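Note that this complex is displayed minus one protein chain, with the remaining chains in position.
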Amino acid sequence: MGYSGFSTVTPQLSFKEMMFEAANMAYAQAGIEPRSEVDSFICCEEDLLEGISITDEYMPDQLGGAQRALCTISQDGLNGVIQAYMQIASGIADIVVVESHVKFSNVLSKRDLHSLAMDPYLERPFLGDGAPLVALEMRRYMHENGVSEESIAQVVVKNKTNGLKNPRSSYAANLTVDEVMRSEELWSPLKRSYVAQPADACVVAVLASYSKAKSISEQPVWIEGVGWFSESSWIGLRDFSRALYAEGASKMAYKMAKIENPSRAFDFVEVDDSIAFKELQHLEALGIYQKGKAAEATLKGETKEDGSMPVNPSGGSLSVGNLAETSGLARLLEAFELLKKKGYSRALVQSWRGVPTSTASVVVLGV
Amino acid sequence: MGRLDAGWHGCNNGEVKRLKFAGTPISPEEWRNESVFFKKEEFDLKYAWDTGYAIAKFLEGLKAGKILGVKCNRCERILVPPRMFCEKCFRKVDEWVTLRDTGTVNTFSVSYVNNDASRREKPLVVAVIEIHGASPGMGILHVLGEVEPSRVRVGMQVKAVWKPENERVGAITDIAYFKPIEVM
Amino acid sequence: MWKDHIPLKYKYSIGVAAQKFSSALKEGKLLGFKCSSCSKVYALPLLFCPECFKEIREYVEIKPEGEIYSFTERGEEVVIAVKFPDTYGVLIHKMKKPLAGRPRIGQKVRAVFKKKEERSGDITDILWFELF
Partner (left out) sequence: MTLFRHRMLETGKEMAFEAARMALDSAGLERKDVDAVVLGSAPDAFDGFHMKGEQLLDGAGGFRKPYTRVFVGGGTGVFVPIAAWWHVASGLADVVLAVGEEKMSPLQPHPQYAFWTIFDQVLERPLGVTLLWIFALEMRRYMHVYNVSEEDIALVAVKNKANALDHPAAQLPARITVEDVLKSEPICAPVKRLDVSPTSDGAAAVVLASEELARKLTDTPVWITGVGWNVDTTYWTNRDLCYPEYLEKAARMAYKMAHITNPRKEIDFAEVYDPFDYKELHHMEGLLLAGKGEAPKLTREGVTQRDGDLPINPSGGLLGVGNPIAAAGVMKVAEVFWQLRGEAGKRQVKKPVNRGLAQAWGDLMQVGTVVIMER
């Protein structure tokens, strides 16, 4: 895997150049030559985040993908990995490259984008930039599960501390629960400190078939299970307290990876924490904790890096930044590196497409 | 505006199978008179794109009245617009080359419309112009001026007409247009 | 850095179902959409049941009184999700800030409509929800 950016701003490189750097790094690491050895390229991005309609137009060259089978998946990068997995499993490709990038710093109208992602008649008039929606979900989640605000602030403290060891963090910090809770309230009970702030990055992953991977890599990381799932585009039809999308995606992945007890299956998990309470909600949806139990576990320190169930040892989105469609691939990168470094055997990576969506992807990794 | 069950689809295959093509067209009158409720919204999405290394330098060149290209020493192509990488060889390009500000019309069109499909007052001649000094076929998109639309030909030699230096800002429009080299 | 903007102007058709919903709003009524297959009444304008995937052709009037499913505040503004009895889904709208105390999940609220002559069919034909 290769990457570039991971900074609040990246003025020295255009998005093409950022992609070129990340791709070069990924190809060098995998020992492949993109012009002759890659069968398919998958890019994950959304038009209006790029400020370009039909963004796949601008993808091929800097990946080595000109006049090759290349496509855009309008999804999180982790879903791109899943599509690549299927291409390989179908026999149509042996090596697939998955790319996603974001230059949030170039988007000056971020709030408008949130509004544009909602129904103009029923939703936009009230949910505006998305913050009220997050607040409504957060309140309902806390209400149904008796979750305290302290436990949510503790997620921020934990992840921002974890991020201090991660060179790709833009927002890591040493904070106390009190400091986190003193942050400005956006829409009650949502505070600014609970929301991951935007950053720029590009991540490129190289996937290969079993036999190919064996021949090009001494220490491949395997995909043992994949799942993806969406709840509803209608905000009003969603269960605000449960992340059904993550539940559905994980069930699919666990079935494939033959995991019966997810709470004991992983050495660590990288889950979406782009809004602090979502980490708790996602952990429960993924079956890592029972419903309503993630907050307690967090307060007890179980989810710390040295706890019994390390959650987001990378620092998560709260440290690294909100990377939009690149979030999932960025977390895959963290898990990929940590699996190799620490001699772990299995990890879970989950992404969520962010406000106002209800779509998740899950990948189970093993070595 | 009733919902249409338009066009029953005749299928054979031994069984009677009729397919419904659903849909409720809005007539031009209904659209204009707004006899149904429409939600109207306006957005103005603002961006500040990082131009990056290659394009920033290209724009600086334009400001200085020069068209810059890049060269890949592996395939030996000279490329314009410039890029940091050669897409054919997948490697960094090697050097900058100052190209001429003349070119050959590869193809052209006479446009009678604006980008919102409204009619232009005066037709505009647009062309892909292969820039001299770059490898054959290396064109850029621009507009032509000082020429009757009916006289433009593929293969025509053209030269950049630059804006005055103090009006140049480092943009593709620093070249006001290309004009034919020979008097037509 | 290259700065530019993309002005986008839209005239959205709100759709077949929302058109029905919108006409009812003009009459001061809240319309529910009933799936004949699973019998769920949706408090949202749906042309089809997302679950059964059948066209919805049955409409029932919903009494515009429900309870707070969730709420959020910013200064004087309150946004709520309202759940109506025996219906499926929640409606997002504004709430009039209570004179005393904060709103609570589960509290009963009712819709306050604009005057008939001021209604346009927009969702804002309901001015807000208020406690009762």
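Each chain carries a letter (A, B and C) given by its place in the written order, and its residues are counted from 1.
Here, a contact is a pair of C-beta atoms (placed from the backbone, for glycine too) under 8 Å apart; a residue touches a chain by one contact, two chains touch by 3 or more.
Being a predicted model, the structure only gives us computed values, none of them experimental.
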Which displayed chains make contact with the chain that has been left out?
A, B, C
Touching residue (missing chain; options A:Glu21, A:Asp56 or A:Glu137):
A:Asp56
Contacting the left-out chain: of A:Trp228, A:Phe266 or A:Phe336, that is A:Trp228
Which residue among A:Met1, A:Ala26, A:Leu48 or A:Val320 touches the omitted chain?
A:Leu48
Contact with the hidden chain only, please: which chain A residues?
46-49, 51-54, 56-61, 65-75, 79, 83, 85-92, 113-114, 116-117, 119-120, 226-234, 237, 244, 248-249, 252, 256, 353, 357-359
For chain C, which residues touch the unseen chain?
2, 4, 6, 8-19, 47-48, 50-55
Extract the touching residues of chain B with respect to the undisplayed chain.
1, 4, 6-13, 17, 19-26, 31, 36, 41, 47, 49, 51, 55, 59, 79, 81, 83, 87, 106-118, 124, 126-128, 137-143, 149, 154, 171-173
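Criterion: only the chains that are shown with their structure count from here on.
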Euclidean distance of C-alpha centroids - chain B vs chain C, Å
44
Cα centroid separation between chain A and chain C, in whole Å?
32
For chain A versus chain B, what separation do you get between their C-alpha means, in angstrom?
35
Among the residues of chain C, which are close enough to touch at least two other chains?
1, 4, 6, 10, 12, 14, 18, 22, 122
Going by residue number, chain B touches two or more other chains at 39, 41, 43-51, 55
In the complex, go through chain B and note every residue touching chain A.
39, 41, 43-55, 83-85, 87-90
Please give the residue numbers of chain B that touch chain C in the complex, ascending.
3, 24, 26, 36-51, 55
Per the touch rule above, chain C residues touching chain B in the complex are 1-14, 16, 18-19, 22, 120-122
